[in-house]
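All protein chains of the complex are present and in place, except for one that has been dropped.
Labels A and B are assigned to the chains in the order they are written; within every chain, residues are numbered from 1.
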Amino acid sequence: MRLLKELDPREPAEIGQELHRFAAQLYPICRSITGNGIRKTLALIQNRIPLQTVEVPTGTPVFDWTVPKEWNIRDAYIKGRGGQRIVDFQQSNLHVMNYSTPVRATMPLSQLRPHLFTIPEHPDWIPYRTSYYQENWGFCLSHNQMLALENGDYEVCIDSTLEDGHLTYGECYLPGRSTDEVLISCHACHPSLANDNLSGLAVATALGELLSGRDLRYSYRFLFIPGTIGAITWLARNRETVGRIRHGLVLTGIGDVGEFHYKKSRMGNAEIDRAVAHILRHDCESPAVLEFSPYGYDERQYCSPGFNLPIGCLMRSVWGSFPEYHTSADNLDFIKPQQLAGSLHLCAAVLDVLENNQRYRNLNPYGEPQLGRRDLYRSMGGESIGLEISARLWVLNFSDGGYSLLDIAERSGIPFSVISDAAQLLCQSGLLSVVPDERASKTALEGTPHYSNPTEVTSSR
Amino acid sequence: MRLLKELDPREPAEIGQELHRFAAQLYPICRSITGNGIRKTLALIQNRIPLQTVEVPTGTPVFDWTVPKEWNIRDAYIKGRGGQRIVDFQQSNLHVMNYSTPVRATMPLSQLRPHLFTIPEHPDWIPYRTSYYQENWGFCLSHNQMLALENGDYEVCIDSTLEDGHLTYGECYLPGRSTDEVLISCHACHPSLANDNLSGLAVATALGELLSGRDLRYSYRFLFIPGTIGAITWLARNRETVGRIRHGLVLTGIGDVGEFHYKKSRMGNAEIDRAVAHILRHDCESPAVLEFSPYGYDERQYCSPGFNLPIGCLMRSVWGSFPEYHTSADNLDFIKPQQLAGSLHLCAAVLDVLENNQRYRNLNPYGEPQLGRRDLYRSMGGESIGLEISARLWVLNFSDGGYSLLDIAERSGIPFSVISDAAQLLCQSGLLSVVPDERASKTALEGTPHYSNPTEVTSSR
Partner (left out) sequence: MRLLKELDPREPAEIGQELHRFAAQLYPICRSITGNGIRKTLALIQNRIPLQTVEVPTGTPVFDWTVPKEWNIRDAYIKGRGGQRIVDFQQSNLHVMNYSTPVRATMPLSQLRPHLFTIPEHPDWIPYRTSYYQENWGFCLSHNQMLALENGDYEVCIDSTLEDGHLTYGECYLPGRSTDEVLISCHACHPSLANDNLSGLAVATALGELLSGRDLRYSYRFLFIPGTIGAITWLARNRETVGRIRHGLVLTGIGDVGEFHYKKSRMGNAEIDRAVAHILRHDCESPAVLEFSPYGYDERQYCSPGFNLPIGCLMRSVWGSFPEYHTSADNLDFIKPQQLAGSLHLCAAVLDVLENNQRYRNLNPYGEPQLGRRDLYRSMGGESIGLEISARLWVLNFSDGGYSLLDIAERSGIPFSVISDAAQLLCQSGLLSVVPDERASKTALEGTPHYSNPTEVTSSR
C-alpha cells in the first residue's frame, strides 16, 4: 500500500481547498466537551467516513475523573442601557466562557467586571476561556469593547443548560490485515477556532477517506473526542485493548503557515517518532522535533505512565507560541489550503513508512549478488551510480534480519520511499525475502477488537 | 531535610566574612603532611565540629606506601655577611622547602644555589616546594631576592626534625537514618596557601556545622587529611567499610573568583556527578564539568581502580591553571568572602539533591489525575500554566518507579528544588508514594560504622 501514490494524482491546491471548505463548514458550531455542538460536528464527519458515535452518561467514573454534566447553550448577551446587545453570542460563540452556568440578571458594571475576560495586548481579539470543572460564568470580549463600557447597569443573559446528559465522541475503525492498530486522535471540543482544531479534524477525516476500503497492513482507529476528559474516557473504556496500538498520532494545529513541529512520544524513540522525524527531515525545510513533555494535547493521556503508548503529536506552530492561539484571530483566514494539504501529504507519507517498514533477509548474503546480470546495475564500469542503485546496495547489505527499512533509510540518508521501492524490486528479483513480523502474527490471534460497552453506541454509518 | 532553606536566612556577606575569618585564623600555621602544624589545624576545626583525630605511627604500611617520619620545624633562615636574615622562615613558612632535613652550615653561594627555588616569571613571589619522599633541603624565595644575592659565604639554618612519630588526620562522622555515607574530603597539609586549601577546610567545616544535629537521610563523613598519603592511609584503615560510600566530594580551591569547575568521578555518571552538574547548570553562569583524569587531588586515590568510588572534585579555578597556584600569591587576598559563601551554598544545594533524590510511584498512573479538584491546577482553562504546575505534571508522568527526581529534573529542565517541592506536595495529596531505596534499607542492617584501629584514636570532642 502506498498512500502517497494514491494522493499525488490530485492537485494539492484542489485537496487544500476541499479541506478548507470542510473546516469552514464546521467553524460556526459552538462545540464544547459535551453537548450538541460536538454531536453536530461528528454528524458532519460521519457524512465522509464510517463513524461510530459513543454516548457516555454524566457521572460515569473514568479513572480519577467523572464524566461531567452536559452543557448546551442557545443564546447569550450583555445588553446596555438602550437594550442593544453590546456583547452577542450570535456574533461569536467565543463571547461566552465555555461551560458557563445559566445567568439572567441586571447588574452594575462593578459587579459584572470580574466576569469579563480580555486580551489587553491584542485589544481587538476575543479570548477563548473555559471553566469546565468549576461552576462559573463569564463573557469574553475584545479589550476595546470593555474599555468602551460605561458605568451603569447591564442586562446579562446566558441561556445555557448544565444538566445530566452524555459525553459524546466519535470513533472510526478501519480494519487491516493485522489487529495491531494505528491510532489517530484529535480533539473536537473547541468552538470557533480554526487551527485549534478544525485543521486536525479536517485532515484526520480526509486521511480516513483515503484509507477507507484499502488493503492495509495495520488496522486504523480515528478518534474525534473532547480534549482531556474525552481521551481519559476512551482510555477507561478500552483499557484492555490499548495494547494493540503500535503507533499513533495526535493531530492538532496543522493548518497555519508555521513549520511542522513534531513532539515525540514519551518513549522518545518509538517507530512513530523515527518515522515522522525521517519524513520531516527529507520533506521539510526547517522542521522541529521536540522532546516529549507531559503538557500539551491528549498525548498527555496516551503517554501517561500506566499506558505509555507510542503516540506523538504533530503540529505546525506550537500551541501557546503564537499570539492568535486561543483567540478569535484563530479564524478561517489563519488556516490555509496549501498548509492543510501539506499536512495531509505529510501524514500520508508517515503512514506509508509505517505500512512498509519491515525487515528483510538478503538471500545472497556472501558478497554482493551480481546485480548486472539481473539488469539492476549500470552496465558500463568506471562511472558513478545513481540513488536507485545505491538504495539497492544499502538494502542488500543491511537486510540481515536485524535492520528494518527505516533503519536502513536512517543509516543511508536515503528517503524511505526510495529504500522501500528498492526492497520491493529486490524481492521481485528473488534476492530478498520479508522477515515475518513476530508481534503482528501473535496479536492477530487475539481476534477483532470489541467495545467494552457496545450498548452505549448510538449510531454508526 | 532542606539545607538551603536553613542556610538562606543568613546574609551571604555575613556567611562569607565568617568563612574568611576562619581561613585567616588557619593561615599562619606551617602545615605539612605530618607534624604539629596539621595538629593545630585540626584542633581549630574541632572547636566547631565534632572531630576525631587519628594518629598513625611512622612505619605503618599502607598499601604500597609506608607512613613517613614526622616532620616539625621551629625556625629557618639564610643569613648574609652582616648576620641579617636574608631569607626568613618567620616571615613566610613557604621559604623552607616542606620536609627539609635539618641543616646548620656556612657555605658559599655556589654551593647554596642548587638548594634555592624561585619563579623567574613572577619575580616577587615565593614558590611552594616539597620533598616528602626524598631526603633533601632547600629554600624557596622570590626571584628578585635571589638575584640580589652576592657571591660569598652564607649562614644556612633549618631547625627542623624528621623523626619517627605519627601521621595525623581528622574525621567527623555525622550519623543519619541510613549507614550509607556521603564523604567530604579535603587536604589539610599545605602551609600558608589560602585557596589551596584553607578555602576547602573552611567550607567543609561550615558544612559540618550546618549538618550537625539534623535528621539526615545519609550519614556524613568529613575527612581533613594530608594529601595523597593521608587518603591512602585512611583507605587502608577503612578498606572494609568504604563500600558504604554512596556519594562523595573532594573540596579544594573554592575561594578564588574563578568560575566553578567540577571534575567527575571515574565512573563518570555517578549520582554525585549528575547532581553537581545539575546544580551548576541552573545556578552558575558558565560552569565547567570536566571528565575524570587520574591526576589532581585525593580523588586520585578514592577513584583508584580497586575502589572506584563515586567521588568527584569541586574546584573554582583549576589547580595549575592560574599563576598564583603554589606560590605566596595564593594568600588571603586571593580568596574572597563572596566566593567562599557561594561555594558553601553550592555544596548545600548539592547535598539537598542527594538527600531528596528518590523514586516515587504515581498512584493514578492511567491518564492524568484530576489536579483541579485538589486545587493543584489553575482553575480557568485556555491560559498557560506556570512552572509549579508543570513540575507536578512532570513528576506525575515520570513517577513510574524507574525515574528518580533527579532524572525528572534533568529530563524536564526544571530545577531539582522545584521538582522536589512538587513531589512533596503530590505525596501530601495522596497522589504519589515513595519507592523504598533498596540499597539503603539493606545497608542499614550492617550496623553503625566502626574504626578498624580504635585504640589509635587519641581525642574526640
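Just so it is clear, contacts are C-beta pairs under 8 Å (C-beta built on N, C-alpha and C of every residue); 3 or more make two chains touch, one makes a residue touch a chain.
Predicted, not measured: the structure shown is a model, and the values here were computed from it.
From the options B:Val96, B:Leu211 or B:Ala231, the residue with contact to the unseen chain in the full assembly is B:Ala231. Considering A:Gln84, A:Ser110, A:Ser286 or A:Ser384, the position touching the chain not shown turns out to be A:Ser384 (whole complex).
Interface note for the absent chain: among A:Phe22, A:Phe63, A:Phe260 or A:Trp394, the touching residue is A:Trp394.
Residue-wise, the contact with the chain that is not shown comes from A:Asn364, picked out of A:Asn47, A:Gln91, A:Asn144 or A:Asn364. The missing chain lies against chain B, touching residues 62-65, 97-98, 127-134, 136, 228, 231-232, 235-236, 239, 266, 291, 293-295, 300-301, 303-308, 320, 326. For chain A, the residues touching the absent chain in the complete assembly are 362, 364-370, 372-373, 379-385, 390, 393-394, 396-400, 411-412.
Just so it is clear, only the chains that are shown with their structure count from here on.
Work out the mean CA point of chain A and of chain B, and you get 54 Å between them.
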